[in-house]
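Note that one protein chain is taken out, while the other chains of the complex remain in position.
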């Protein structure tokens, strides 16, 4: 079974995801939203090394999933890709900024912003499946990480089995954005 | 005088408004932005029963007003409707999240987001009249509700005769969105 994305494209998605994960996670660590309990692994900036690696792998995986689900849209526009990345990082930063706000309106805010991102970037079923997959796999993985006592969330952000109520919505936006980036990478290949 | 919207369409607008009102108000109650003083009426989630009913009626009324003011634009796109609803719920959630922030920059933020929603969704005069009507009638109704001691706002959010300074801007966005939804419902009828 061959991959739909080329090695270089998977590498680009991995790097975008790892870098974005580092930026977002640094905000979570600084705000106290996330606390690492794992001192065994080396740290990159404010994250344990495994965190950006996992986010990078997830980004490349979702990109590959997107291409297996349906044909990507043609048309390369770097601006859409940059804006897509900026939008999910903005939502990520909002989840750190609202730490002391009540969890429910914060969750509604994050969820509605994720819906706006999907209305803007998703091309129907394929992108939504990518978003929903991320919204399930991501929080489940983080619940396992919390159970393994590698990290924990602040007490004001742990009401979904130890992870924040807004985490699925953040991952949903992430999945939709990763799907769009995969489309753009294919469109960038040009004809032939 | 017959109605421009069909009964089923008015029902859809009522339900969207009532559901959105419940979601937004739950955030306000959780953050302490709103406190219900009325224990006589039954509660739905965190709202007194009359609140979602009033918001639902307002949504249907603004939809009907929109169609009386000017011909609606053709073209049905569920994505625009979903994004419109998400945008006003996002602003609603922001008003709960910023409870402890100073009222003036919070009001500027909500007002500017309402302007962005209008620039995006409004088709000129008709939608603006719907927004302004909501921005006047909504806060006046809430001032009466506060005067009747059915509910009150937090002390950091009551400087406009007992209601928040940002309330007219939130209602303005709500009115523009309700007007757009009415247009979409008519466009959904299809030719014939």
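For reference, chains read A and B in written order, and residue numbers begin at 1 within each chain.
Simple rule for what comes next: a residue touches a chain if its C-beta (ideal position, glycine included) is under 8 Å from a C-beta of that chain, and two chains touch if they have at least 3 such contacts.
Keep in mind it's a predicted model, so treat the numbers as computed, not measured.
Only one residue from A:27, A:52 or A:105 touches the chain missing from this view: A:27.
Contact with the chain not shown here comes from a single listed residue; of A:94, A:108 or A:169, that residue is A:94. Here the missing chain is touched by one residue of B:106, B:131 or B:175, and it is B:106.
In the full complex, the hidden chain is touched by chain A at residues 23-24, 26-28, 30-32, 79-80, 82-83, 86-87, 89-90, 92-94, 96-97, 99-100. The chain not shown here touches chain B at positions 98, 100-106, 108-109, 112-113, 115-116, 119-120.
In this section, only the chains that are shown with their structure count from here on.
Each chain gets a centre from the mean of its Cα atoms; for chain A and chain B, those two points are 31 Å apart.
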